[in-house]
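All protein chains of the complex are present and in place, except for one that has been dropped.
Up next is chain A:
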Amino acid sequence: MFLSRIVLRDLDSIDSPVSMASSKKVVTRDEWERKLRDVKIRKEDMNRLVMNFLVTEGFVDVAEKFRIESGTQPEIDLATITDRMEVKKAVQSGNVQEAIEKINDLNPTILDTNPQLYFHLQQQKLIELIRAGKISEALEFAQEELAPRGEENQTFLEEIEKTVALLVFEDIKNCPYGELLDVSQRLKTASEVNAAILTSQSHEKDPKLPSLLKMLLWTQNQLDEKAAYPRINDLTTAELQDPSI
């Protein structure tokens, strides 16, 4: 039974043009490697890709070192990264007021043109007040600053309600909205701030490299439908896997 199946398959591949046509095109490793070798990639472009990553992710010292070692000019003034990272750090460590002031120093239009960002910063400020146990200050801030914003916008209102609910629980860690007190909430707000500053500097908010990696995965998936070819399955080693036929 096993044997006959093998024989049949062999026959198939020998003289059935129909099955040949319907099966995927197979590209051997040799052929593929030749194609890979023919690709011309400029070193400067790869350097720029790496620089773009360092700059966008805010690695200012690293970017400076890379500029010296590779001669690659960063796409924006490195000093602006320092400012951006300071704002980000302020949010990450819970100093929201400091962050707001720094953003306004950097570019006063950022908060004016981003009501959602401004709201999230104020919400974060309220969260920090509650975390610090400054109840009366928190109440005052919520009523004077946040409540009017909730009247403008339904989503804001819901967010305010969730945040204020934290006040009602003595054991805030176990309150249903306790996740607002997580570090992840600070990181979320911080990355929103980061993106807004980058956008204000006419810079993409995300580095190019991850999207190219995704493009590679996507393109390989798409090509799988048409051909069997050596794939890269592990991006960290970039080793070619022989096509399974």
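Operating definition for what follows: contacts are C-beta pairs under 8 Å (C-beta built on N, C-alpha and C of every residue); 3 or more make two chains touch, one makes a residue touch a chain; residues count from 1.
In this section, contacts and distances are computed from a predicted model.
As stated in its UniProt record, the chain not included in the shown complex is "B30.2/SPRY domain-containing protein", which appears among "Large ribosomal subunit protein uL24m", "Charged multivesicular body protein 6", "GTP-binding protein" or "B30.2/SPRY domain-containing protein". Considering A:Ser136, A:Gln154, A:Asn174 or A:Thr237, the position touching the chain not shown turns out to be A:Thr237 (whole complex). With the whole complex as reference, residues 27, 32, 35-37, 39-46, 48-50, 52-54, 59, 61-62, 65-66, 68-71, 75-76, 92, 183, 187, 202-204, 207-220, 222-223, 226-227, 229, 232, 235-238, 240 of chain A touch the missing chain.
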